[in-house]
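A protein chain is absent from this complex, but the other protein chains hold their places.
Chain IDs A, B, C and D follow the sequence of writing; residue 1 opens each chain.
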Amino acid sequence: MNVRPDFSKNANMAETAPAFLSVWDMHSYYGESYIVQGISFNVHEGEILALLGRNGAGKTTTLRSIARLDNPQVQRGEIWLDHAPLHTMKAHQAAVNGLGLVPEDRRIIPGLTVEENLKLAQIQPPIGWSLERLYELFPRLGERRLQEGVTLSGGEQQMLSIARALARDIKVLLLDEPYEGLAPVIVDEIEKTLRHIKEQGMTTIIVEQNAVRALQLADRAVILDTGSIVFDGSAAEVLENESLRAEYLAI
Amino acid sequence: MDALILQILNGLDKGSAYALIALGLTLIFGTLGVVNFAHGALFMIGAFCAVTLNRLFNLSHEVEVPGETDFLGNPLMRDVPYLYDIVGESAGAAIIDWSVPLAILFAIPIMIIVGVIMERGLIKHFYKRPHADQILVTFGLAIVLQEIIKYYYGANPIPTPAPDAFRGSFDFGAMIGFDPNTIIYPYWRLVYFCFSVVIIGAVFAFLQFTTFGMVVRAGMADRETVGLLGIDIDKRFTIMFGLAAAVAGLAGVMYTPINSPNYHMGMDFLVLSFVVVVVGGMGSLPGAVLAGFLLGILESFASMREVINFVPGINQVIIYLVAIIILLTRPRGLMGRKGVMED
Amino acid sequence: ASHSGFTNAPGDSTVTLGFNVPQTGPYADEGADELRAYELAVEHLNGGGDGGMLPTFSSKALDGTGILGRKVEYVTGDTQTKSDAARASAKSMIEKDGAIMITGGSSSGVAVAVQALCQEAGVIFMAGLTHSNDTTGKDKRANGFRHFFNSYMSGAALAPILADNYGNDRKAYHLTADYNWGYTTEEAVRNSTEALGWETVAAVKTPLTQTDFSSYIAPVLQSGADVLVLNHYGGNMVNSLTNAVQFGLRDKQVNGKNFEIIVPLYSRLMAKGAGANVKGIFGSTNWHWSLQDEGSKAFVKSFGTKYGFPPSQAAHTCYVQTLLYADAVTRAGSFNPCAVVEALEGFEFDGLGNGPTLYRAEDHQCFKDVLVVKGKENPTSEFDLLEIVEVTPRDQVTYDPSIFGGELGTCNPGA
Amino acid sequence: MFGLEKKDATLLLLVAALTIFAPFLLNPFPEGSAMAQFNAGYPDLMQRFVIFGIFAIGFNILFGLTGYLSFGHAAFLGVGSYAAVWMFKLLSMNVLPAILLAVVMSGLFALLIGYISLRRSGIYFSILTLAFAQMMFALAYSVLTPITGGETGLQLALSDPRILDGGTADGNLPVPGLFGLEMRDSAQLELGAWVFTFNIGYYFCAIVMLLAFYLAIRIFRSPFGMMLRAIKSNQQRLNYTGLNPKPYTLAAFVISGMYAGLAGALMASMDPLAGAERMFWTASGEVVLMTILGGVGTLIGPVLGAGAIKYMENIISKINSDILHGWFAFLPDGLEDFIVAVIYPFIGKGWHLTLGLIFMAVVIFLPGGLVEGGQRIARAFRRKKPDTPKSAKTEPAE
Partner (left out) sequence: MGILEVKDVGKRFGGLKALSDVNLSVKENSCHAIIGPNGAGKSTLLNCLVGKLIPDTGSVMFDGQSVLGRSPHEINQMGISRVFQTPEIFADLTVFENMMIPLFAKRDGAYRLHAYESVSNERALIEEAERMLDDVNMLDKRHMHSASMSRGDKRRLEMAMCLVQNPKLLLLDEPTAGMARADTNNTIDLLKEIKAKRDITIAIIEHDMHVVFSLADRITVLAQGTPLVEDAPENIKGHPKVQEAYLGETH
């Protein structure tokens, strides 16, 4: 059994409840360029965390680091998910341990149909939602199940990408700009879905440029600026704090 | 008419060699996306598995032949395989006679090991590197493998005959009502043809009726995302590589009675097998097989003297000519998938 | 480097020869055997070993003190059996190592190309294994010499034996490697067999790069031919012969006769590659280790003792060429290529394995007995693959030097 | 300088200096010493270095910039050689008309083959070019023997017309030259134990190579060069930016074909024989390997790669066991034999093995080719400063 280290020295993590996902002093590089410069934060079980910041702030880099993708390289730091040390793992092991990432460019796999894209997610247990349930949530995907995934419209691809993450039994869902390119109705729908998933106890990190929407959904918010955390607190606080919003989010 | 049937038969046989090699190559090249210039070397190593087994069976001690002398005037020594001592002379001779088919069993594990070592030790680091780097490293590897074989077995071809039972030919023409001696077909070539059909079928079944094929395809298109779905794609790529190596190796084993193996037989086949794979279309196994048979048959037709007399030199260029025509009329070869190695 | 009026004049103590043989590629084993012979020749010239054929050689000019008192040294190079590479290698021997004579090679294309180079550079070329008529025919050069026999001689030697064994009423089918040597060999065999009454049913050219000859072999029976002539060498020959036997041609009866296969040019190394398939098949060869003359015996002994197996015909011709060159220099008293040419032209000698031999002045081709051989039915060892059927006397294979055209030009001593 | 930026001008001057002093640089070991074996400063090899350098520079214009991997470029080299030899046979032994015809002919062939092959991209393009080259090889080797000399190669003959030079007077063949300067003429300089050879042919090739290199730099830095890199990067974007990629790639193909033809003509000028195997796929593969070995898309890389491969082919292949024994003769016998036995498989007839190992070592350890090796060395020298800004690297996460 893995033991989670004591992160209590970190001032940002004064909460009492034990964290479900912990990132501790993480430093990430793309080759020589130093992007994420030592960030630490916690996410509690069942919570939605909004990760915000400008273009190039390092949000995507953070998510990719947590998901243990080859690039960027995490050169220092620890990542724990439900007692499992993700920082020792490769991407596929992290996924088996319950990590689900919806990447920013959706990454629908060419050459596979919609349904194959979903089936692919269910090859390696643990398996999550059934295909029927997913098609119920996203009827549009059901209609297009035999079409090649990459020929879907932008919004449809986004749905497929989220559905693909849910097709696995995950403990934490990382969403990189899930609303991008979606029609407002769909955004509403996805937001509803996310609330629905949250109700079932899913822990979520959401990166979103539409900060207001994200904050309305989220419990907590972390704001990044050039690779460092400049704010870690409740979502409501950000919505209220005008100067913070103006400085880092320009809203 | 009989001449045409004859050439179709020949073409099928030639084609089955092409198809088998192209099949292994396309598993690596068209599916994993690695330009593997060492594939010919795998074919060659397979053939030398047969040679090696034959040599092992023939490990001998020397016995003096009374009354005879060798070329220097010393007493003549005759080699007696240890095998004869162990299982008796007639059984030993039978085993040696059957060494090529037996080599199949010997070659499968060896080729899988070779393939796995090659993938784990080298190719693995090159999936994300440009094709140019893959070419250089696998070409280097091919040369090294070739030179090692040459160092131990020399440059000359080494005769490795089929079992006596399969020597000679049967009169296929007479069987279907033509004059005798018009359509003859060697037994071993029939064996080779059947063997390749079985192997091709087995590989297809493996990739078609298992999710394995889908996973590998997906992994090739986007390794990163497949990893995000919890799948250890590296492991499957290794298996694929082992499989491809085994297919190439078996093609080599069975080919030895047709042409005596030599260390550069792989290089001789290499370019042709690339042509076959590409004409078949990148990423398509059926395409590779189809192209193999098609080019084999066309090559056979082009070697008929009626054809050569009509267009001198056509037998030299037919394969390339057909390749050009097919690639110009069908952008992705016969059955290629879009986007595979198109940039 | 000194200004003696010819290229690479040797210093006072040593002289450098260039051995240019295929070390990589399909003929590498043949090249390796040639190299062994060269090393043996150098050893003997320098007075080492048992002297090999020096004692049996009819000219007694050589005494084991090197050449004109200079110790023989050598450099080696790789022709890769490509004319470009062979020329590059020869050039480096001439330009860098100061070689005064280049020898070796395992194909006519290379021989012709290197011979031309030596002519331009002003050094002597002693051809190794090259069998095409062109080498001393249309592409002959004043600075180049060939001891090996050629296609014409093969045809002339084979035809009578074939007629004796297979009769005068045969229908032949030729498969011919599609390049110069193939053309001259086919022509030679055709001319000589047709003169004896054979009919040539068809002649089909096969690509040099061909490995599987099935589609060329399969139609042979249909054509009504009862003899198949394989104008192939090296890997081509091994494969086409293996394929032909596979198709069961040799078990067939056509026109009421046994179907036969002929390989005009044999070599032991190739016969080994084809294995049991060569049994009973006729061909010709320049020399074979089982010859019982004194020269051959001495050479086989000396080579066999050193390396543990008998020499190939390639080794033999290379050894002899080296001795002949050294002898010519000694007799001429000079390394000047023009003096060497003069000494070799019209030179009559014996004791080097093929009986009395003439280096003909008109085309620098050796004329000597030619062997007709047959694949042995019951070999006693892995070297004992061919048996000599006939030693065709030299007169029977001699031809008019003008029939192949070409001009020798004049000898070039270089600068 | 010469319309180049400082960095490029420096590179050009450096290359110029290296080629001019090559006879010294390549002959570092005294004549007759054990190491003299490694000297490469003799005319034939020096000529080969620069000629294959030209071939690789041209190839890199296509492959390095556009990413189109031609597997049949040797065909143009062959065409150039044949054209040049025919010029020697028919017109004159002067190399200029030969080179001119060679470049024009190879350009025409490249135009035709490129026009057809460029209808496809990626591996399909590679196989099309391969197929064309193999067809040309096969035909040159056999059916076209009357034009190409077949297996032996196309040679000069005493009976050639040579319209401008008049017939051949004495019994020897004339040599290629440039207005009376014979390509094979050399001068030698002896300095103590060292002998240096200065060959006219080499310097002629070197000058041509410098011109070719200069032109390549211009192309790399030109808008045209930038378009070619854009083609490699994203053809779709290029299309929607209003540019037609086809003529650009075709122009690159033709230019690199002409470079190949130029190299072929120079080969024929140094040694007037053109063989078909120059067009075989292994020859096309060789230039690919040269370019990758040196560094794809870099200016100097292909030249280095060409040099490395030709050095192996000509120097390593000539070391035989005799020479090895000579080197290690000072060792006790047993040890000597042991060392010779260990090294022997890698030299002489084993030179391919060494070549293969070097290919592998370079890609594995120097992903950018030899140029990358050079850069690393340069960086190691420059980075003598104490502060390494890599404190974060101390504790890897895995």
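We adopt the following convention: contacts are C-beta pairs under 8 Å (C-beta built on N, C-alpha and C of every residue); 3 or more make two chains touch, one makes a residue touch a chain.
These figures come from a predicted structure and were not determined experimentally.
Participant: Could you tell me which of the visible chains the hidden chain touches?
Facilitator: A, D
Participant: Out of D:192, D:242 or D:332, point to the residue that touches the absent chain in the complete complex.
Facilitator: Only one listed residue reaches the unshown chain, and that is D:242.
Participant: For the chain left off this view, which of D:195, D:208 or D:251 is in contact with it?
Facilitator: Of these options, the touching residue for the absent chain is D:251.
Participant: Which residue numbers on chain D touch the omitted chain?
Facilitator: Interface with the chain not displayed, on the chain D side: 3-5, 218-219, 221-227, 229-230, 232-234, 236-244, 247-248, 251, 255.
Participant: What residue numbers in chain A mark contact with the hidden partner chain?
Facilitator: 30, 33, 53-56, 60, 104-105, 140, 147, 151-156, 158-159, 177, 180-189, 209-211, 249-251
The definition used in the following text is that only the chains that are shown with their structure count from here on.
Participant: Across the interfaces A-B and B-D, which one involves more C-beta pairs in contact?
Facilitator: The comparison resolves to B-D.
Participant: If you take the mean of the Cα atoms for each chain, which one ends up farthest from chain B?
Facilitator: For chain B, the chain whose C-alpha mean is farthest off is A.
Participant: CA centre of chain A versus CA centre of chain D: separation in Å?
Facilitator: Comparing mean C-alpha positions, chain D is 52 Å from chain A.
Participant: How big is the gap, in whole Å, between where the Cα atoms of chain B centre and where those of chain D centre?
Facilitator: Comparing mean C-alpha positions, chain D is 34 Å from chain B.
Participant: Roughly how many whole angstrom separate the Cα centroids of chain C and chain D?
Facilitator: Result: the chain centres lie 34 Å from each other.
Participant: Mind pulling the chain B residues that touch 2 or more other chains?
Facilitator: In chain B, the residues touching two or more other chains are 313, 316.
Participant: Which residues does chain D have that touch at least 2 chains other than itself?
Facilitator: As it turns out, chain D has residues touching two or more other chains at 138, 141-143, 352.
Participant: Write out the stretch or stretches of chain C touching chain D in their complex.
Facilitator: Per the stated touch rule, the residues are 1, 23-24, 28, 31-32, 39, 74-78, 82-85, 87-89, 91-92, 95-96, 107-109, 112-113, 116-117, 119-120, 134, 139, 142, 178-181, 205, 207-209, 407-410, 412.
Participant: Mind pulling up the chain C residues that touch chain B in the complex?
Facilitator: 25-29, 32, 178, 202, 204-207, 209, 211-212, 214-216, 218-219, 221-222, 235, 238-239, 242-243, 246-248, 251-252, 254, 269-270, 272-277, 289-290, 300-301, 304-305, 310, 380-381, 383-384
Participant: Within their complex, state which residues of chain B touch chain C.
Facilitator: Touching chain C from chain B are residues 2-3, 6-7, 9-11, 13-14, 17, 65, 68, 70-72, 76, 78, 150, 154-159, 161, 167-169, 181-182, 184-186, 188-189, 257-260, 262, 264-265, 268-269, 299-300, 303-305, 308, 313, 315-316.
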